[in-house]
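If you scroll down you'll find the structure; I have some questions about it.
Note that one protein chain is taken out, while the other chains of the complex remain in position.
Now for chain A:
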Amino acid sequence: MIRLSMGRRVFVVANYAFLSILAILCIFPVVHELAISFSSADAISAGKVNFWPIGFTTSAYEFTLQKDEFIHATGISLLRVLLGCSLNMLLTLLIAFPLSKESVLKFRTGYVWYFVFTMLFSGGMIPGYLIVKNLGLIDSIWALVLPGAVPIFNVVLMLNFFRGLPKELEEAAFMDGAGYLTSLFRIYAPLSLPVLATTGLFTIVTHWNTWFDGLIFMNSMQHYPLSTYLQTVVVNMNLGSMSLEQLQQFQVVNQQNAKAAQVFLSIVPIMAIYPFLQKYLVQGMVIGGVKE
């Protein structure tokens, strides 16, 4: 057994303490929100709820799960993640693979710059809106999926990962009569599980969380994905601009616990998949991020 030096021990303790505090700082808001979602309205408005529910009630969850808008928006978000993630992964693979072939692809660096350029600069909101509108995509799920179909950051990650794989594997495949497509899907893709998991997680989280495109590309509120819908729910209402009738409804609607329940339910899917992909995350990032 190796004995740790004094300095080392101090460092380890301090390090763990620091990281634990950091972790707690990240977890507490979630726990707080969870506690609110299970608390009664008067306890919440008196600011009594911290990390444990006061006046325990599940009514917020019953209310939320019966809400058609919430269920519908969740459906749209799931479809969006499914379509968006598959499209992103396919296009990322198809673009990263040729770009990783330094010796074969002519003007390779030019292509890379072409893609990286779009990562740094965008046309802006209004031109983007006009393109989507003139393509007739307004109010369609494709407006949420197509504009971000090629995530360049992921392409760069994957391209670097591919370059780190031994060329000999592909050469051997070619000897056996494989073409580039076979090589990509039978050799490279299976070997790239860490980077596939990493980029997959990125795209899932992005598609699940992005709300602004839902607002500008959807003309009808019933087409909002979950994140955009949540934005309409949790937005702080300006009481001053309300009529008396609206204020009366405010007493019905101002259910902090219902808001918290919806926010909490919306993070459940991401929390559910994260543990399964997390083990690949570090590996994928490190290998993909290094350029040799």
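Note that in this section contacts are C-beta pairs under 8 Å (C-beta built on N, C-alpha and C of every residue); 3 or more make two chains touch, one makes a residue touch a chain; residues count from 1.
The rule we apply is simple: contacts and distances are computed from a predicted model.
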Given the choices "NADH-quinone oxidoreductase subunit L", "Probable septum site-determining protein MinC", "Extracellular solute-binding protein" or "Nitrogenase molybdenum-iron protein beta chain", state the protein name listed in UniProt for the chain not shown. "Extracellular solute-binding protein"
Contacting the left-out chain: of A:Phe56, A:Phe117 or A:Phe276, that is A:Phe117
Candidate in contact with the missing chain, chosen from A:Met125, A:Ala172 or A:Leu193: A:Met125
Which parts of chain A face the unshown chain closely enough to count as touching? 41-42, 44-48, 109, 113, 117, 120-127, 129-130, 133, 215-216, 219-222, 231-232, 235-254
